[in-house]
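Excerpt of the complex: some chains, original placement.
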Amino acid sequence: ADLTLSCGAVGAELQLCQAGVKRWEAQTGHSVEVVSTPNSATERLSLYQQILNARSSDIDVFQIDVVWPGMLAPHLIDLNEHLPDGATDDFFEAIVDNNTVDGRLVAMPWFTDAGVLYYRSDLLDKYDLEVPTTWEGLTEAAQTVQAGEREAGRSDFWGYVFQGRAYEGLTVNALEWIASYPDGGTIVDDDGDITVNNAQAVEALSLAAGWIDNISPRGVLNYTEEEARGVFQSGNALFMRNWPYAWDLVQSEQSGIRDRVEVAPLPAGGEDGQSAGVLGGWNLAVSRYSDHPDMAADLVAFLTSFDEQKRRAIEGSYNPTLPALYQDDEVLAAVPFFGTLYDTFTSAVPRPAAVTGDNYPRVSNAFFNTVHEVLSGNVSAEQGLEQLDRELSRLKRRRW
Amino acid sequence: MSLRTLKAVLLKIGFWLLVAVLMVYAIFPFYYAVVTSLKPSSELFEVSYWVDSVDLSNYAAVLSQPTFVAAIRNSVIVALSVVAIALLLGLTAAWALGRVRFRGRTTVMMLVLGVSMFPQVAVLSGLFEVIRTLDLYNSPGGLILSYTIFTLPFTVWILTTFMRQLPDELEEAAIVDGASPWVTLTKVFMPLLWPAMATTGLLAFIAAWNEFLFALTFTLTDSQRTVPVAIALISGGSQYELPWGPIMAASVIVTVPLVVLVVIFQRRIVSGLTAGAVKG
Amino acid sequence: MATDEQGIAQARHEASSDDTPPRGRGTRVRRQRVRAAWLFLAPMLIVLTAVAGWPLVRTFWFSLTDASLSSLDGAQFIGFDNYLVFDDGWYGILADPLWWQSVWNTLYFTLVSVSLEAVLGVIVALVLNAHFRGRTLVRAAMLIPWAIPTVVSAKIWAWMLNDQFGIINHLLLTIGLIDAPLSWTADASLSMWAVIMVDVWKATPFVALLVLAALQMLPNDCYEAAKVDGIHPAKVFFRVTLPLITPALLVAVIFRALDALRVFDVIYVLTSNAASTMTMSIYARQQLVEFQDVGYGSAASTLLFMIIALVTVIYLYLGRRQLGGEQ
Amino acid sequence: MASLTLEKINKRFGATRVIEEVSLDIKDGEFVVFVGPSGCGKSTLLRLIAGLESITHGDLMIDGQRVNDLTPPERGIGMVFQSYALYPHMSVYDNIAFGLKLAKSEKQTVDERVRRTAKILQLDGLLDRLPKALSGGQRQRVAIGRAMAREPKILLFDEPLSNLDAALRVQTRNEIAHLHERLGSTMIYVTHDQVEAMTLADRIVVLNDGYVEQTGSPRELYEQPASRFVAGFIGSPKMNFLDVDARAEGDAGCRIQVPGIGERVLPRRLAGDSDDAPLTLGVRPEHLTPTTAAGEAGFRIVNVEYLGSEAYLYLETSNSDTLVCRSEAPSPFARGERVTLDFAPQRAHLFDHDGRALPPADVEQMSTQATIS
């Protein structure tokens, strides 16, 4: 094959990718080998680094996470040099900025992601409740419905499930809580200052800690996306925080709650807060060790083009990185909430990856461990955040 | 009489109860995997102890992937080669370590053991470099070579232990008969070590068959991948979705050859091979 | 260690450990044999050096640098700073409470799970060694836990241990042992036991198989003698069988212990990086892979290696008799 | 303190019949020795009695109770194995002590018994050794010690002395005899050693190919073997056999013509119809008296075997068989010389062509016979 492309580990994602590649092959006559890589982001990253550190040309085009450009930049080509001017004009600016390291565009935005709230519209109707807009509201609604359902004999019904395992997902969840409070803000701000230890964050975490054993099962402390979806999709939860990917699944033909689910933006922190979904998503980058950088850049351009993204949005509900597609009728027909949640996607909160650079994983780790401890009830939110503050200061000393 | 029979019966019942308990403990998870693999994905999140309706779609999904079939082939090649190499090198080394007394023997034993003292992640990148240097990246050769790092130590140690237990007189008889160490090893000891060899071979085979991290790191293309990697990369809807049904189906599919293998090999795990050799 | 010279039948004389004739008087026969021994060892040594030599040296070297995954080439030598350094407070692995917790977790996990595996393994082996109808099938069935890829079996267990739709909770609730679902993998007080349970389930066949092989090689006539002497089967087991299978059991336990001390995937799949089940390997991996800190991670790996080596040496020292004069 | 009855016991290994229809009554306290050619089934029979091998057909009774289905310990049996069957990982001390099923409190008794047994068998200095550091004879003694120490009611010995030297053998043999007297236990003993068999046995059982050929006291077997097989098997060097022609000689017995020796009348009764039948004469080496022959008469000495206390002459017969006869040592005869032979007719045996011994001729002769024996 002329090129090797790593995209998505798994089936549906992989198939979409392969279909796109086919079309490019048909168009250009080049051949591309698609390799699948591990599902877990960290494993995928270390595999990439393994290959890149060996200066190997085994993979030409990489699919990389939004938090990776900083780390991988030295091994990636500057796409600006290989693509026509203005190639990035139509994309979300935030993502393009995220992908630009020291003025070099190391990756093209491919699809984006942000956390959303799934809820059981039938149950809210049944108990005559509104879709909550604040975390406090969510807590209340969850309590009401949970109590009601339990009374009705469904002893394993819960109000809210989310991703509580000590892993990157918890960083995302917790950041969404904190960021949704006014001035709650960030873990580390854009200047690299540690900001996490503040009263709003304490409030947010305290509230969340109260959920455990109340509206969320203790097991949530070991949930990832799939476990949460499992509970929700089997009809045992009222609310779920998840990524848009779950939409297809909860609405699939075999789903027991098909057509009884709707999606809303995540709640805000208190009346003055704002909804905040954390930015996720993937980009395409070209290896510096590639034998055909121009050809590879062309492939990247093709895969991130309007048509291709539209197809992916329709067929796989992948969030486009082109604002224009959020107004596209065909896309909206397939994924209705793209329209209503447009703001969530455009204003998604980034994780402090860029500013902490190589140290981001440690920062994230310290953060989610603290949150996990707080949720487990081992420490109070105040104590936890204080410790986290010290820990982060310690980390910061080691050059970030 | 009746007391005796009662006792015998009770003993028998006790024994079978023990067997039953152990069996349940051993295979229940596997059974559960089978049950899960036979369920359509919609029923995945419901507890059930039996298969109500057989839904083979997961199996069809797995087997229809050409890459999965290729992965099975690769796994077979890799695992068999690993077993062959491990047994060959293990037997010769075990003879040296178990039957000859020389300076440095203990050191060698400890070095061999030391190889298995580093965590896999720690050797991963170094091994990656070695394999690239030897130009074995993305080929079964690389996997075969790298798997010796965990199969050889225990093969050597186990075979050494068993080798020591064979009667010395046998080797002496072979020496008097004019057999070289190689002949002694292959013609006299090897047939007597069948239980040990079948066991280590089986363990090495399974270890190689199931290895994940190296297989993931040292192969790249689907045509070279092994079963565990293939399973891990089995299609789900997206990055977050775990396709439980197909994964379980695939696990069941790859476990079956191992069970067959066990059934074949366990014939070799028989007792009394050395009966009648010596007095005393 | 016995570096003395012996003829061909050394093993026969291992009993006489104080066998120390003049050194350097090796006969030719003996020298020939030793030569053959090295020749026989050579292939294994070469292969092991090839696959393990460089990675180990490299790991050790990196542990003395500040290498990170994204800048391996720019690694700087920083001495033992990764291990311990005073810089306005103690830093380094040895000053990290999480490391010490992971050491403790690992040792605890290893001790408990390997002991359980040894005991269960022997029991299973004894059952498999008995003659009964369907033995072949039972033997195959008993091996299944070992045969399922760890990643998969850990996921099956994660599935079964799931607090909401896990079958274990369901079962326990049904028979009334518990009245609310337990969160096996999330609850810090339960997760270690959940992990141990899974590891025991998975690794018992390994021990059982090796012990079975050892059982098969036992001298038959001893048992006849014991039978005639009317010795109680339990006594026969503890006084005859157990001592005779001890070498094999010890080796099985060594390798199980080595694996347990390096345990990674079972725990990683079940409980991820949670501190209550963090082991040394997970710690090292976290540093190496997730934090990209090759230097620090290599240092953790090296420490892990040293701890394992220490444990092994202690173990071998204690078990030296059974291992046939190994020390 | 146990009697033992074997009733038509059979044992097959697959298709191979190893023991066939063996019936035997062993009295309480009796000392029975099994002898027979290698592979005739002695060890197997012992193992059947011990309960280590299942009986294919037939009944085994101990003290009148059928024990086919009992386990070895339930039968109250101790055994010394031909292959020793020592516990390889236990010291000599532990090997002997292991089987002593005594209460824990009686540790001292165990110690005493082990040490006494070890002393008897001259194992005192070796108590701490492992079997693999012992010589063959030492291992055998440990095996004996193990069975002896337990003092069970029935003791089985499978060639217990075969690896011992003459002196130790005599001594251990006496020790076993002594033990038998002291314990009064029933003992069954397999041996290849004639001396052991003759001196120890109350009764000898001769096995051949799984059958019992004859049972009887050592003297009965030696002096009145029921068949050619027994006659040849008991006694060393073995009985000389010569083909002879016989004629009935009324009540006196029968007249035979022995080539090279002459005519003799033997007090044996010929079956009525078998006049002039081809018979086999059997005479033991010690019953043949050699005299220096004149000229070419008699037999040529082809070999003189010196045994210290006696010598054996090997003589060539006309049809180049070999005859053996005993002479004192050092022998007055030398190789190459010629001797004539004579024997007392009462001491000779006659066998028909089936190998069965001919019975004594009549009452009178019988009593003669009796006085001889």
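Things worth noting here:
So that you can tell them apart, the chains are marked A, B, C and D in the order they are listed, and the count of residues begins at 1 in each.
Quick note on the criterion: a residue touches a chain if its C-beta (ideal position, glycine included) is under 8 Å from a C-beta of that chain, and two chains touch if they have at least 3 such contacts.
This is a predicted model, so every value here is computed, not measured.
Chain composition of the whole complex (per this structure file, using the shown labels): A x1, B x1, C x1, D x2.
Keep in mind that, in the parts below, only the chains that are shown with their structure count from here on.
When the C-beta pairs in contact are tallied for C-D and for A-C, the bigger tally goes to A-C. Centroid distances from chain A, each centroid being the mean of CA atoms, peak for D. Separation between the centroids of chain B and chain D, computed from CA atoms only, is 56 Å. Inter-chain centre distance (chain A to chain C, centres taken as mean C-alpha positions): 38 Å.
Each chain gets a centre from the mean of its Cα atoms; for chain A and chain D, those two points are 94 Å apart. Each of residues 12, 165, 219, 288-289 in chain C touches at least two other chains.
Residue positions 45-46, 124-125, 129, 168, 232, 242 of chain B are each in touch with at least two other chains. Across the interface of their complex, chain C is touched by residues 42-43, 45-46, 49, 53, 71-72, 74, 156, 158, 164-167, 217-223, 227, 230-231, 234, 236, 358-359, 361-362, 365, 369, 372-373, 376, 378, 394 of chain A. Residues of chain C touching chain A in their complex: 68-72, 91, 162-165, 181, 183, 185-188, 191, 271-275, 286, 288-293.
Contacts from chain C toward chain B in the complex involve residues 1-4, 6, 8-12, 33-34, 36-38, 40-41, 43-45, 47-48, 50-52, 54-59, 123-124, 127, 129-130, 132, 136-153, 155-157, 159-160, 165-167, 170, 201, 204-206, 209-210, 212-220, 247-248, 250-252, 254-255, 258, 262, 264-265, 280-281, 284-285, 288-289, 294, 297-298, 301-302, 304-305, 308-309, 312, 323-324, 326-327.
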